[in-house]
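Below you'll find the structure, written out as structure tokens, and then a few comments.
Only one protein chain is missing; all other protein chains are in place.
And now, chain A:
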Amino acid sequence: MTPVTTAVRAGLRRGLIELRQTMSTAQDVVNFLLPAAVFLVVMLFLRQVPVKDAPISVGAMSLPSMLGLNVAFGGLLAMAQTLTAEREDGTLLRAKAVPNGMLGYLIGKIVTISGSTVAAVLVLLVPGVLLFEGIGLTSLGAWLTLAWVLVLGLVATMPLGAVLGSLFTSPRSAALVMLPIMGLSVISGIFYPITVLPQWVQLVAQCSPIYWLGLGMRSAMLPDSAVVAEIAHSWRPLETFGVLAVWAVLGLVLAPVVLRRMARRESGSSVAARREKAMQRIG
């Protein structure tokens, strides 16, 4: 076996091991299920509230949007946060000290984050389909749309998350990226139709992948009649593909450069310095 295939295999195994660890740690499972449960309960109360001018409830519309948001959070936030956390605690330095370890580490992260994002989507999708009227994944086309939006969404967001994670040196400052991403998710038509917002806010929202992930998921799962709540009364699949693809290319070009620069700076003393800082914070 060549060193690269060895590392790719090790990385895949690493991802699966970490997924299994997450699923078998009670705390992690609770952290994972609780938000989904809270969201579902809230949306159940909104099951009868209709979206203005559209033949669908706020609950039913929010569910697919939320799936899109989950993908964005997984790719952007979870990626950025694990990267800074594991840089601080020395996981990354260990990878750097091992031959082809960085490659294995990254592949492992991709597997872990994709896996847990898919799980987060399923946790909402399964009860959602059963509980909400109007949500259906009855045609093959609907499943295919769901699949490509999910995959392209991950490809578009994970490299960006990795770039963000490399730019911050402590989990604390990384928490700052939460703010703009939360802000974007509020204006991205996840919780109510984007069309109620002022024009310029709609424009801002349409630059981020979050809006398009929500739209893509809605196009897969909602009845065609619900399209009246969208901009231009269209699901705009080509635009969805285009914008997500642009982010994906941007991320895939930037991430290797930024990651390499970040990795080059890792050393025993830089990890020790961060550890000391973190200890002071705690102590």
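Following the convention adopted for this analysis, contacts are C-beta pairs under 8 Å (C-beta built on N, C-alpha and C of every residue); 3 or more make two chains touch, one makes a residue touch a chain; residues count from 1.
The criterion applied here is as follows: contacts and distances are computed from a predicted model.
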Protein name as given in UniProt for the chain not displayed, "Monosaccharide-transporting ATPase", "ABC-2 type transport system ATP-binding protein", "Xanthine dehydrogenase family protein subunit M" or "Lactate utilization protein": "ABC-2 type transport system ATP-binding protein"
Identified contact with the non-displayed chain, of A:G101, A:P193, A:G216 or A:G251: A:G101
Hidden partner chain, touching residue among A:R14, A:K109, A:R218 or A:R236: A:R14
Contact set of chain A toward the excluded chain (per top definition): 1-3, 6-7, 9-10, 13-14, 17-18, 21-22, 25, 86, 89-91, 93-94, 96-101, 104, 266-269, 271-272, 275
